[in-house]
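Not every chain is included here, but those present sit where they belong.
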Amino acid sequence: MTTKKQLLDYAVDDAVDLYVLLKSADVRTAKNGKPYIAMVFEDRSGEISGKYWDASPSDIENFVAGQVVHLQGRREKYQTHPQIKILHLQVAPAETGLTAGDFIERAPMTREAMEDYVNQTIFEIEQPTWQRLVRKLLTQYRDQFFTYPAAKSNHHAFQGGLAFHTISILKLAHHVVTQYPDLNSSLLYAGAILHDLGKTIELSGPKATTYTLAGNLVGHIVLLDGELVRACDPLKLDPQAEDVLLLRHMVLSHHGLLEYGSPVRPALREAEVLHQLDELDASIMMLDTVVDHTAPGEFSERVFALDGRRFYRPNQPQSQPKPEN
Amino acid sequence: MTTKKQLLDYAVDDAVDLYVLLKSADVRTAKNGKPYIAMVFEDRSGEISGKYWDASPSDIENFVAGQVVHLQGRREKYQTHPQIKILHLQVAPAETGLTAGDFIERAPMTREAMEDYVNQTIFEIEQPTWQRLVRKLLTQYRDQFFTYPAAKSNHHAFQGGLAFHTISILKLAHHVVTQYPDLNSSLLYAGAILHDLGKTIELSGPKATTYTLAGNLVGHIVLLDGELVRACDPLKLDPQAEDVLLLRHMVLSHHGLLEYGSPVRPALREAEVLHQLDELDASIMMLDTVVDHTAPGEFSERVFALDGRRFYRPNQPQSQPKPEN
Amino acid sequence: MTTKKQLLDYAVDDAVDLYVLLKSADVRTAKNGKPYIAMVFEDRSGEISGKYWDASPSDIENFVAGQVVHLQGRREKYQTHPQIKILHLQVAPAETGLTAGDFIERAPMTREAMEDYVNQTIFEIEQPTWQRLVRKLLTQYRDQFFTYPAAKSNHHAFQGGLAFHTISILKLAHHVVTQYPDLNSSLLYAGAILHDLGKTIELSGPKATTYTLAGNLVGHIVLLDGELVRACDPLKLDPQAEDVLLLRHMVLSHHGLLEYGSPVRPALREAEVLHQLDELDASIMMLDTVVDHTAPGEFSERVFALDGRRFYRPNQPQSQPKPEN
Amino acid sequence: MTTKKQLLDYAVDDAVDLYVLLKSADVRTAKNGKPYIAMVFEDRSGEISGKYWDASPSDIENFVAGQVVHLQGRREKYQTHPQIKILHLQVAPAETGLTAGDFIERAPMTREAMEDYVNQTIFEIEQPTWQRLVRKLLTQYRDQFFTYPAAKSNHHAFQGGLAFHTISILKLAHHVVTQYPDLNSSLLYAGAILHDLGKTIELSGPKATTYTLAGNLVGHIVLLDGELVRACDPLKLDPQAEDVLLLRHMVLSHHGLLEYGSPVRPALREAEVLHQLDELDASIMMLDTVVDHTAPGEFSERVFALDGRRFYRPNQPQSQPKPEN
């Protein structure tokens, strides 16, 4: 009955039949006065919404966020937004053994591998102040760092996304310091590890992620700066010493422009590089997702975080037999 | 010989003859190969530059920054910038008893009066967390707060200017909370006192003020946020508790726009009001100076900090006998 | 049956039962081909919309704008906009004695008190030309000035709002001229009284306010300038004399920026101050309303007129027992 | 001795020898302490500056603005700005019969021809209100209209330039109403004649033109609107009647954008057309001058009023024998 196809693999008008996670389920009242449930379904391919009309009291009780369900319906388009027309829905029987965790998108590295990579990089930070500060803050926020998403939406918005995004930047950084040896690798690595760590305070958690009050009133960039300053006292460091200031600046300036929330623009070579690597990784991650969900020969939907641009997926295959020269 | 006129009271082509402070004195080489000294003179009316040509070695030794001098010359205009043509210059004789302090612009309140006003306002902060944080930080930076300027240039760029600007805002705030009683006066006063306190770290000191490295790489807004977070540990406060976050937000958002260096825009009624009162006081202070130095019936030079606008000083007297109706 | 609760006091899903004013009632055709009435209800707490389905001819005849009605229903949310689901609706019986005036939001001062305040301030305008021009124009537009709203929407959009907003600015101005005595109080008061008087020509009236053709093609700023020029002839004044130009400039520049509709930017100290006080009062009025309608611990809806920002209402009570020092 | 070449016909390093008008002459002090005169020379080809070093008292007395002089020197370039190196200068002998008027750039039509053209167009304004308002204001400002420049600098900055620029627009307008007959020709002609008439109040006069106080504090657009309103009373017109509002709107919106000083953007088809014809004529006039003063195969200096662009003058001749096909 179920297939190996995933939620976002269906084209418009395809019949849909598979187990998925009910990510959210809000009860509302329809124009005809009857209750319906606005649902969002999710599996590792992504998410899509649908409306469950004429909900009975027991439906409302059963179909709650976090439940695994067997979904049968049709993929449709409602005013340019994809959605599922639900034809039949039931709670997944216990014997399937399926749990929410089977459907949630995750970072494509294990937590263990991510921890190893980050630990290894910390060893490569030769400057002692920066190493101590990175160690202290990472110890303090370790669990959140390896489980939180990198954002509420847009890029790396999945469990472990924060660490995975950080590691992608570190990989780029390792190449860049080889190609441009004048860069201070210790500063670049330390800045990269800390740059988004404030998101562990800005965001509410790995699932159903929202902004905390601290996130709304202060923002992750300044929150982490606060934690850096606070970490100085027990480590007997002066928060206004040059080496501490350099690291603070790496974190503070990484959005590049004041308009994007950095209170200062990059004034160090390494700060400019960190900013650009951050953008590069975020763009590629977004575009990989966007292009994957676009049919060959067509343009994607508008990508809000890339100025509303639409991206083309060529018919052209990606690799081919080498030409004879 | 000397007159009671001050440095900026002279019109173009007037003969100048008075004691002034030599604010800066840089030795350079002229086109003809001989050394000259680029000088800036200062008294409480403001400052103006001049060139001392054909400087002898003893001139170079005598005419150094900080020296009080007897200046005779002529006020001129060099490519729209005012300057003094120096005709005769000598070090002020000891018997005049004049010191640098006699010529430096100061806040128009005594330090004692300023301390009283601020202390009184702290009593009016009813919320205990905010009161304790304000007390702690003010104790820590008291001396700098009452002697530093509010800026390197533009508004309140004089000794004690930082405290005087803060007090002006507090006075406006006292009126505003009376007129609009829904505002939280404790939050507004606490935010006002701390809003520019970070300048005591951003700027190098009360005289010959420059930006510190911390000022350049972090900026006064985030520097003070760091100090607020750091003050929480000894006071056993949680830097992410709501009341602490509200105060941090007051400081962080007071420039109003991200483009002006605030990492977050005002999201509290009181934060919006603080931002607007800050602008109002700064604008009036700048304009009072600008209009004072403009002749009636003329437009001022362009005011850089007000988008390069020029301001008109009317011929119209400021007050008159009341009309009979 | 009815309660003392007002229209905007209900939370989502609350049952609503109260007398309100039918502010507007437009008949439309539903998807099923039957007529329905799109209604807006109003009382002094604000306004909210609802749809009256399956309207009979007699419903259409009875439920017209301006009618007081007894509304029973439920508060709902339709795509982020609040609305009322109407369950029962009937015209208020005559014996309730309720009239439209009982439900319309008004300025929180009586007209008499507002007239007194403005008259008193006119006495304080010492410069005779400005006093005569203010008197003449205020006499001409007195009734409109004390009954019109200050805007179609946003701030002070209620009966008497125009005069009330003007008086709020005058109160701020009285404080400001005390704190900064170099300001010309006559010019500031005269400019403040006239600054928005052109809205009596720009807007259609105190109720169901729309823009007039003159408002759309000329705008209130230039309309008032025209009236100032026109008033000069009978008063034997030269519209290009300095004192008249100063007052014209106060009105013309009060939006601060060309992009906001001022044909010139402020070039007088008093014009800059008027612009800033106008913004300050408008912001506080808007924020008071916005924060009032937000639950503690939550962020408001986006405030369009403040760049779409959302504002936080703290859990923190506004005042508390004074800390022991 | 003198030649028929004009001031701007000389290339860099050419010897210059001709009669010119001394447009301005400011006495200043050189670095060596001696007075010199900063001069601007003018003839009908344009203007250029030069410095008269070591000026004697009698030089200062003789060489005053408005004097016709015999100039001998060399054309040079000083930091990208052209200038004349003065080798010999003397007041033109009375017997040459030369007067200032012989050297001032003028509109390329006689005043009489310009008056005829404008009068003829007024006859074509069929709508009576517009015709009466145009007649009244033109009668009032006739002399200024036919002698003032269109601007202090940039385009049509010569005597009679205001009327000439207006007539150029009227000529374009006559063609446009033929090609697009839905346009209301009366409104377009009336708006075109009045659009810049406020410059007769904004500018100080036909020579040595500066901005008046009215120009600085109100601006020509709103000044003319004031005059339109003021003209209504004697003509028994209502300044808020539709036909008057349409004409006011034509004038008020003709700069097209709020940022360019129009308090409203064009909201009439004819207002949009007037704005575009105004830009078209101004651009072509500027570019004709700019390209004339550029050598074939080179780029001009940056044209400030066209966003600092530089324009290319082709080697390509402008017309050639027709190709045989």
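Order of writing sets the labels: A, B, C and D. Residues in every chain begin at 1.
FYI, a contact is a pair of C-beta atoms (placed from the backbone, for glycine too) under 8 Å apart; a residue touches a chain by one contact, two chains touch by 3 or more.
The model shown is predicted, which means the values in this text are computed figures rather than measured ones.
Visitor: Given 4 placed copies of the single sequence, how many copies form the entire complex?
Guide: The entire assembly in this structure file is built from 6 identical chains.
Following the convention adopted for this analysis, only the chains that are shown with their structure count from here on.
Visitor: Specify, for the interface formed by the sequence copies chain A and chain B, whether it is same or different in terms of residue numbers shared by both sides, with half as the dividing line.
Guide: Both copies touch with mostly the same residues.
Visitor: Where centres are the averaged C-alpha coordinates, which chain has the largest centre distance to chain A?
Guide: D
Visitor: Roughly how many whole angstrom separate the Cα centroids of chain A and chain D?
Guide: For chain A versus chain D, the centre distance works out to 60 Å.
Visitor: Two or more other chains in contact with one residue: find those residues in chain A.
Guide: 213, 216-217
Visitor: Judged by the touch rule stated earlier, which pairs of chains are there in contact?
Guide: Touching chain pairs, listed by label, are A-B, A-C, B-C, B-D, C-D.
Visitor: Quick one: in the complex, what on chain A touches chain C?
Guide: 29, 33, 213, 216-217
Visitor: Residue numbers of chain B touching chain A in their complex, please.
Guide: Within the complex, chain B touches chain A at residues 201, 212-214, 216-219, 221-222, 225-230, 232-233, 239-240, 242, 245-246, 248-249, 252, 258-264, 267-268.
Visitor: Per the contact definition, I'd like the list of chain C residues that touch chain A in the complex.
Guide: 76, 85, 299, 312
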